[in-house]
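Dumping the structure here so I can ask a few things about it.
Subset of chains shown; positions unchanged.
Chain nomenclature is as follows: A and B, assigned in order of appearance, with residue numbering initiated at 1 for each chain independently.
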């Protein structure tokens, strides 16, 4: 798209996923890396015009203040990133660092004010860099899911509470989503299982704001594998009886998920696709354990037991092992490119076809990876045509 | 299809796959088993009229003469089949046994005569039971692949050689295929990696004979898994560098494949889909070991190494463990039902959409399981419509 540069605004910009994505964008922009791991770099997308890597500009929010270069070096020391690459893109990391804005964990004043502050940061970033648009991606730490409350079901009541300086009604992920979608009219992707826009009172927010949104909770490792494998059993008429999973990981995400509150939203999100594809009777115990010595290398073991013809038993075990953030980062870049296209083509509201990237797809019940892949490609082609037919935004 | 009963003629009728299928057909016919493991019993096929299980009649050829009941009891003792089921269907096995005809390993006279004898057996079976049609399925032991020869490329020369009582130009699988397709005008499926119709001089045989055929080499375990998983890596832009496999099995197939000649055709067939889906550069060592103590329970371990974003390494291990013949038998029944439909709808020649069932699909280069599944369903719907529009065959 020859219409100028596109901003990428990370919520959780100093985290493992965001840092990896930032290093990756820099490396791709400088031709130091090939776009391996990106869906949008595949042959099916060749005719779809998307923002070039060199046209992406990174900014973002974080509650932490570790410099991006330092964060990247730590990831390199842990084996996540090649050291030589981090050093080669250090100047770009330094530049991106300057575009990051701090968040406070317990902001003062009303939550409405906090939303407005966050939105202003995004708008300032867009203006300062003269960007065509800014895509906001939430890659902050997974939050505990809050209990339901009346304000979640009543927009007016919610607005009252948001304006009340003493009330704390929304979690941070929702504040950021509101800042992006309503406050800055920015396309938005939720890569985490946090609450974000998942409350009834905000169901129409994105459509009303005229921006495309996509979510939620990136589908990268074990869950990806499950939504690839489960349809095989179904197509072949085998009855999956149980699908057990054990996840071992260290790193930042490991530490966060060691908290039994935070892990709950993740577990629900991880098992959603399985039950959707195989039915609710499947016994599906699932564990995530924090194993600090494994660092960012995540290992997942799954054990599937299915019943086949004439009472036969089929067992399948899978062990998947990968650095999680290098799986997530290219998806984040894909999302930025595709939401940018969607926005340019005038699409608003949740984009079901981006469900391909998520454990818990907004606007869609399709979890089968192969079908999602087909839907994504055909959506991208349709949208590119629509966009090229449309006057430049 | 309300047009009478359908014959199932197994080449290798006393083997593990055929015996399991015969027990299965009997159990389904008597309502003693549910159609678990059958693709054609799935919801997508609900509106497609296919031969009912009680309308299938089993016959076949084998070089061995162990009674079917005995063979079934041995499979039950080895854990492949439930004993109570075998006992419950023993009368039907006895009946099927009476419809089996012997083959000699080294038949006398010309190969043309042998083809004619085999065809006559099939025609007699059809007549004796008043069957609408007979579908022939080759589930005999895997043969060594013969070396190429001029007659394979020249139909006239081939016919001369076949008529020569002293010449032995075709392997048994091709004799049976000719008997079915040309000699008995019977729809035919090749479930093995043997030569069968895979010679240039016979490329048009099925179309010319007006019968549908499908092949080859049933896709049941490790290979099924590979063609489900490989497209995931491709869609996500990851580069698979190596895909190693180790297969352990005992039983009849294990003993056959312990022969380095026989195993060659199997190995080629098994790796075809992988290279087609991932390119020829993938390092793909593959072993099949005869481990008699494992009996019919086959265990396959695969190790996949892929390269992802920013030089990251992804490894995936899978261990699949199942009784091979209970995976194969429902596919054989699916094939009989679908080839019966194809024949009734007037389809002739290789049916590419049946590639879903095979490691090395005839008439198609599509190996991605998910795409094959979509193509199969849509083909079945189209063919059922065509069939219902056509006058009864």
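One rule holds for everything that comes next: a contact is a pair of C-beta atoms (placed from the backbone, for glycine too) under 8 Å apart; a residue touches a chain by one contact, two chains touch by 3 or more.
A quick note: this is a predicted structure, and the numbers were derived from the prediction, not measured.
Identical protein chains form the entire complex, numbering 4 copies in the structure file, with 2 of these shown.
Keep in mind that, in the parts below, only the chains that are shown with their structure count from here on.
Separating the CA-averaged centres of chain A and chain B is a span of 44 Å.
Interface residues of chain B, counted against chain A in their complex, comprise 20, 23-24, 27, 33, 35-39, 41-42, 80-82, 85, 224-225, 228-229, 231-232, 234-239, 307-323, 326-327, 329-330, 368-371, 373.
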